[in-house]
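A protein chain is absent from this complex, but the other protein chains hold their places.
Chain lettering (A and B) follows the sequence in which the chains are written, and residue indices restart at 1 in each chain.
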Amino acid sequence: MSDVLLQVENLERHFDGLKAVDGISFTVAPGEVVSIIGPNGSGKTTTLNLVTGTIRAHGGSITLDGVRIDRADSARIAVHGIARTFQNGRVFATLSVADNIEVGLHSTLRAHRPFSRLSNLFLLRWIPLIGELFIAIVGTPASRRERKQIDAAVETEIHRFETRLGPRRDDPAYSLSYANRRRTEIARALALKPRLLVLDEPTAGMNQSETVEVLEQLLELKAEGQAILLVEHKLDLVMTVSDRIIVMDGGRIIAEGRPEDVRRDPAVIEAYLGRRRGLGGGDHA
Amino acid sequence: MTDLLALDDVHVYYGPFHALRGNTLTVGEGEIVSLLGGNASGKSTTMKTILGLIKVKSGSVRFAGEDVTNASTRHRVKAGIASVPEARRVFPQMTVDENLLAGAYTRKDRVGIAEDLERMREHFPRLGERRRQEAGTLSGGEQQMLAFARALMSRPKLICMDEPTMGLAPKLVDQVLDEIVRINKDLGVAVLFVEQQAELALSIASRGYVLATGEIVLNGTSRELLDNPQIQEAYLGKATQA
Partner (left out) sequence: MLNTLIDGLLRGNVYALGAVGISLVFGVMNVVNFAQFSFFGLGAMLAWFFVAQEGLPFWLALPLVLAICAALGLVINISVVRPLAKFLPLAAMLSTYAVSQILDNVSQIAFGAQFRVFPKVMPTSNLHIGNMRFGTSDVVMLAITAVVMVVMSLFLKFGKIGRAIRATAQDQEAALQMGIPVGQVQHVSFVIASTLGGLAGVFIALYVGVANPTSGLDIGLTAFVAATLGGLGSLVGGVIGGFVLGILEAFGIYFFGDTSREIIIFVILIVVLILRPGGLLGKVPLISTEPLTGTFLGKGRPLRIPRWVWPAAFVVGGIVIPLVANDYVLTTGTQVLIYAVIAAGFTVTAGQSGVLALGQAGPIAIGAYTSALVTMNLHFSFWAALPVAGLSAAIIASVLASPIWGVKGHYISIATLGLGIAIVAIIQLVEPQGIYNIPVPQWFGAVLSTPVAYYLIDFGVLVVTLLVMWRIRRSHLGKVISSVGSDEVAALASGVRGRNYKALAFAISAFFAGVGGSLLAHQYTYIDPTIFTMLMSLLVVTIVIMGGVSLPYGAVVGSIILIGAMELLRFTPELRIIVYGLVLILVVRFRPGGILVRNS
């Protein structure tokens, strides 16, 4: 086992000539929590979208556990073991909390997905599809056994957020509060048993106490040895949970290191707070 | 100083989500005021409320002595509120001149519009040089200038700017801030702007408001805010002083 889980090298992506991500390189080790911070528009979310295959890179490479994934689509990347959440929280609105989580389990299932290796091949993809249809309508002994495992796994994930999601397990996701949608999304991502969990601003739109709750959950995950790649604006949380912090500005990495080093880095302070200029404005003239 | 814009105890909801929780905020004539806060703290919602893009549940919005709480965006633009939207949002397949004319949509005085067009070309020489170029082909900094000029074309008393420095290289950020000051000084237009970088923002603003989860948690003059340790905490975490 290597000590590098995710390796990103010279990653590039531009939009209409604007370089959103401009040749960045970084790594995430197994069990490590790495955060990307930086001002709006600095390329953080684009980086996450590239790592998870939501958009394609224009240059560079992404390797997960020694396997190149920069050409793979996001479904395959999920199968490889990267699960993610989205900036604004994307849940399956019409499905219940429990069913949202069950969909997250999809790529880990065996008996429910016969011949799943063919699912990306032209024409042959119908073999697993018809297999899945057969299991849905008729079922096999193995699929019935796996059904119990699915239910147990869903319970485990709901249990993680027991007080919040427990009473709402059968409610459709559109009826949830914003914070509960975010929790459902995280639970769905964890259901995949990812080697790397990618979180895009998991506490956006949450208040102080909800943020603290998420922080505690992240610390728990970290203690369990879950590798996490995190984009977050609330620096309190970032400083507490991260092993390492990457600071981006203008599509490039301007600083990288342990939280206490990054916090003192003048380049970081400038990127976030701005250079202190002479006071302008009427009151001070 | 008389208040040009006054929000009083404004509540806004997105469905069940309480986005603004009783905010009170003023901008005086010819003043620069900044709105600070993290993501999803309600800064953009405040801007949209002022522009009339979102309905207010309770509370009032007054502009230049008139109650505009329920007025349309069009009415507010006519009354003198202009907008520089988040991420600039120039019309990409229209020329620079056409973008400027779109900014003057609510005006009827052809002569005045032509004069202002000339004035903008003088004030922003780069835009004058590129008047027939499609806005989508301009650089980020130029697009920002175009967004400023487009807003000025409605002859506003107040310009609302949502993160005018977002996504710009640090060197350009300085230019944009200088430009805000210049617009304010030369044209006497009040500016309310959203900015993430607190120290930068407060370096040109006279006053600031800090938002967190839909509430104004701090407000004061720029000096007061800069000296307030809570500001640094809000941005760099509690341990900053260590």
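As a working rule, a residue touches a chain if its C-beta (ideal position, glycine included) is under 8 Å from a C-beta of that chain, and two chains touch if they have at least 3 such contacts.
Because the structure is predicted, anything quoted here is derived from the model rather than measured.
In the complete complex, the residue from A:90, A:159 or A:264 that touches the missing chain is A:90. Only one residue in the set B:56, B:101 or B:183 touches the chain that does not appear here, and it is B:101.
Contact with the omitted chain, checked across B:21, B:62 or B:78, is made by B:78.
The missing chain lies against subunit A, touching residues 15, 49, 52, 54-55, 73-76, 78-79, 83-84, 86, 88-95, 99-100, 102-104, 106-107, 109, 112, 119-120, 125, 129, 132-133, 135-137, 147, 150, 172, 174-175, 185, 188-189, 192. The missing chain lies against subunit B, touching residues 51, 53, 73-74, 76-78, 83, 85, 89-94, 98, 101-103, 105-106, 150, 154.
Throughout what follows, only the chains that are shown with their structure count from here on.
Note on chain placement: the centre of subunit A and the centre of subunit B lie 33 Å apart, centres being C-alpha means.
Touching subunit A in their complex are the following residues of subunit B: 16-17, 30-32, 38-40, 87, 136, 140, 163, 166-170, 173, 177, 181, 196-207, 212-213, 221-223, 226, 232-233, 235-240. Against subunit B, the residues of subunit A that register as touching in their complex are 16, 18, 39-42, 177-178, 201, 204-208, 233-236, 238-239, 249-250, 263, 269-284.
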